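Please find one structure pasted underneath; my questions will follow.
Now for chain A:
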Amino acid sequence: MAVEYQPKIVGFLCNWCSYAGADLAGTSRICYPSNIRIIRVPCSGRVDPLLIVKSFQQGADGVLIAGCHPGDCHYSEGNYYARRRLALLHTFLEYIGIEEERFQIQWVSASEGKRWANVVSSFTEGLSILGPRETTLHKETV
Partner candidate 1 sequence: MKPENPLLPYLSTLQELIDLTPDVKLFRLELNDPDIRESFDYKPGQFVFVSAFGVGESPFGITSVAHRKAGVDVAIRRVGTVTNALHQLEPGATVGVRGPFGNYFPLDEYKGKNIFIIGGGIGFAPLRPIITTILDYREDYGDLVIINGARSPQDLVFAPEFDTWAASPKTKLELTVDAGDEKWTGRVALIPSVVSELKLSPQNAIAVTCGPPIMIHFTLIELRKLGFADNQIITTLEGKMKCGLGKCARCNVGDKYVCKDGPVFSMEQISQLIEQF
Partner candidate 2 sequence: IPVEINPNTLIVGGGIAGITAALELADGGNHVYLVERQPSIGGHMAQLDKTFPTLDCSACILAPKMVDVAQHPKITLRTYAEVQDIRGFVGNFEVDILQKTRKVDHTKCTGCGTCWQKCPEKVPSEFNLEMDSRTAIYVPFPQAVPLKPVIDTENCRYMKYLQFTEAGEEGKAPPQCRVCEKLCPAAAIDWEQQDEILTEKFGAIVVATGFQTFDHSAYSEYGGGMYPDVITGLQLERLLSASGPTGGEVLRPSDGAHPKTVVFISCVGSRDEQKGRPYCSKVCCMYMAKQAIMLKEHDPNVQCYNFYIDIRAGGKDFDEFSRRAQEEFGTLYIRGRVSKIFEEGKKLIVCGDDSLIGRPVEIAADLVVLATGIEPSTGAAQLAQKLNISYNAYNFFIEAHPKLRPVETNTDGILLAGSCIGPKDIPESVAQGSAAAAKVAALFSQDVLTTDPLVANIDPIKCGGCLLCTKVCPFKAIDTQVTRDGRTISVINETLCKGCGLCVATCRFGAANLRGFTQQQLLAQVTSLWR
């Protein structure tokens, strides 16, 4: 029988909120899809756009950045800068043909284990509907 398509997701999670949130989801046994590979960062403001572009080039079907809600940044301002950088990157990636559904920025606090689970579930679902990325990028040139 055919194995159903499992999107590959990279998640960059802020150590202080989303990472704790995902942890909470785990410890309180809230189920969510296992497609996501989590990379812990100290702050959403730490995420260099290069890492996101690289993730897609490495074959990610989706990239999720999760940080503290605006105003709650552990470093007071990091996520405000992140929001600017990532919002711009989002439109740009969409422009070069990476569907907007494939790149998400979400605010998830340490206590929102449930929300985290929902975010991942709906993200994964969206990607499954979208299907694999149509790309020639892994082929070589002449």
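Definition applied: contacts are C-beta pairs under 8 Å (C-beta built on N, C-alpha and C of every residue); 3 or more make two chains touch, one makes a residue touch a chain; residues count from 1.
Regarding candidate selection, all candidates are chains of the complex that A comes from, given by their letters.
Remember, it's a predicted structure, so these values are computed and weren't measured experimentally.
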- Message: Sticking to the defined contact criterion, which numbered candidate from 1 or 2 is in contact with chain A in this complex?
- Response: 2
- In their shared complex, candidate 2 is touched by residues of chain A numbered 8, 10, 15-17, 20, 23-24, 27, 37, 39, 41-43, 45-51, 54-55, 58-60, 74-78, 81-82, 85, 109-112
